[in-house]
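A single protein chain has been omitted; all remaining protein chains appear in their positions.
Showing chain A:
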Amino acid sequence: MSRVGIGRFVAVLAVGALALTACGSKIENSGSTSPSKAACGTVNIAVNPWVGYQADAAVIAYIATKELGCTVTKKNLTEEVSWQGFGTGAVDVVLENWGHPDLKKTYIDEQKVAVEYGLTGNKGIIGWYVPPWLAQEHPDITDWNNLNKYADKFKTSESGGKGQLLLGDPSFVTNDEALVKNLKLDFKVVYAGSEAALIQAFRTAEQQKQWMIGYFYEPQWFLSEVKLVHVNLPAYTEGCDADPAKVACDYAPYDLDKIVSKKFADSGSPAAALIKNFQWTNEHQNAVALDIAVNKLSDDDAAKKWVEANPDVWQAWIKN
């Protein structure tokens, strides 16, 4: 480009810019915070990596922001790291906790930085599942006594000549290796290594009618896409899983609960009351989770949709 050309280019640019300034709207500084905001302050919610949890966090964040005027900061963390956050002050709330007696011992009993804050109302079920086509063609497969009969069919390149039992997310404490041994099943535990791997495996198995059995759990958005069928192991009784090496019974049902930091519980924030009162059903959570996972709504839009449809449920949470 010549010197004149550059000059002309700059001039055109400047004129164009001036023209644009004439019609654009200016950026306004955001106004000072309202008094109600100051009363609530900031709430740090840990968001653990599954969609059901995301649904909980979406609804709580929506109500806390819109109704109570809080500033909500969501932090995307795994469970272990979230609990560490109680100690360092980076996390105020864990909204959906699956058991974790070891973490409770460390952070609630020993370090005393966190407190239990009641149940969410969601029931967690863990167990072994098969794809629906399999349960339909071989109804007796949902009884563990018949598993050995079909073990050959479950063979894969990974299972070393035995049937393959696929485990998923490494963040769950599982008894499956002990179960296979103690129930004398001709199966080998294979670690899929992530929730995504497990879901994809079930999806492929249903699509292509492959034999597959694996570890899964409810509530989970994927169950609304493929209705996996639970395989019945010997029924759970209180204390049957006391010795991890000798477990020979199904997983205990989980009552999912909420954990908050001690500091937050003592703060008297209206958000603390909201979280203490927060309780809903698996259907509620599934509705929001489905909107996020399948209908691709943003967290906020999904929460808004649910909040508008269920005023009587959430209004009880903020009445006090």
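Going forward, a residue touches a chain if its C-beta (ideal position, glycine included) is under 8 Å from a C-beta of that chain, and two chains touch if they have at least 3 such contacts; residues count from 1.
One rule holds for everything that comes next: contacts and distances are computed from a predicted model.
Protein name for the hidden chain, per its UniProt entry and selected from "Succinyl-CoA--3-ketoacid-CoA transferase", "RNA polymerase, sigma subunit, ECF family", "NADH-quinone oxidoreductase subunit G" or "Glycine betaine/proline transport system permease protein": "Glycine betaine/proline transport system permease protein". Only one of the listed residues, A:42, A:76, A:136 or A:315, touches the absent chain: A:76.
Checked against the full complex, the candidates A:207, A:232 or A:315 give a single residue touching the omitted chain, namely A:207. Where chain A meets the missing chain, the touching residues are 1, 3, 6, 9-10, 13-14, 17, 20-21, 24-30, 49-51, 54, 75-81, 84-85, 87-91, 102-103, 106, 110-111, 156-158, 166, 169-171, 173, 177-178, 189-201, 203-204, 207-208, 221, 244, 292-294, 296, 298.
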